[in-house]
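Only one protein chain is missing; all other protein chains are in place.
Entry: chain A
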Amino acid sequence: MADASVGSTSVASRTAPPASEPAGRGAGQKLRTRLVEVAFIVPAVVYLVLFFGYPVVKNVLMGFQEYTTKTFYTGEAPWVGLSNYSAVVGNAIFDRTLWNTVLFTAGSIVGQFALGLAIALFFHKRFALSGVLRSLILLPWLIPMIAGTAVWRWILDTDNGALNRILSAIPGLDLNPNWLTSPQLALVAVIGVNIWLGIPFNMTILYGGLQEIPEELYEAGALDGATGWRAFRHITWPMLRPVVTVVLVLGVVYTLKVLDVILGLTNGGPANSTQTISTFSYDMSFRQFDFGQGAALGNILILISLVFAVVYLRINRKAVDE
């Protein structure tokens, strides 16, 4: 938003006619400028309406329709008011999926952020091979999700998994946790894998934020005795705050809708212990072919995301105003 307005004013000021020129020619040029502006905006608007507006509107409408396999052939989708919503909210596992969504999102964000920040701070001090190591940390981002979850399934396997093999090799420890097959642990394991996936994003953005903090501040602080923890508390953290809010809010919006990690690891199980609103919605639409109820769940998720999107926009505007 802010960028666009800056761009257009600069274009306008550059093409503003000098006072000595005839008025007619100036008006023609003005019109041309406007046309050029419109020509640049139209593709973006068309794209947004086609690929963002239409699906969202369609999804909202589907939430109020009885939309099944039949609809695809006959084109008939009777309006059913709020019955899809009452059906999904009344579903025995809805409360559980909502709570799981909250736990999954909160757990993932806290873990990703804490570890991402720790690693960013670690790499802020340059040392031999730091560049190579830093790029290696991006690996989880590069691995196809489905391959990543397949490997994690193998690592977390109860009987033959690498993790339990390592645990059993530790003397004095008699542990064999059912990482993915016990309802108490499965959500923890899934959150753990999602944290692993989210670290690169958090680290990269936070590292960028750290680079922006002027070195002089630390030098000045050091003269006043602010080193180590106190330097972090009074220099790094306040300077990093705008970046932190962006990372956290974007993280929440991304994490709320995570689907593939859970599908790949546990498919929402065992006994629905890792079922979130997004996996529940997927299940309704693409396994039980009840697209209406699936859309209703999707809309509930959109509403929750929207709250955080608004928070993000408000924070962003405040930052620009400042």
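Just so it is clear, a contact is a pair of C-beta atoms (placed from the backbone, for glycine too) under 8 Å apart; a residue touches a chain by one contact, two chains touch by 3 or more; residues count from 1.
Keep in mind that, in the parts below, contacts and distances are computed from a predicted model.
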Choices "Sugar ABC transporter substrate-binding protein", "Flagellar basal-body rod protein FlgF", "RNA polymerase sigma-70 factor, ECF subfamily protein" or "PadR family transcriptional regulator" - which one is the UniProt name of the chain not shown: "Sugar ABC transporter substrate-binding protein"
Selected residue (touches chain absent from view) among A:L31, A:V151 or A:A271: A:A271
Given A:T33, A:N178, A:T245 or A:N316, the one touching the chain that is not displayed: A:N178
Positions on chain A where the hidden chain makes contact: 68-70, 72-75, 91-92, 153, 157-160, 178, 180-183, 266-273, 283, 286-289
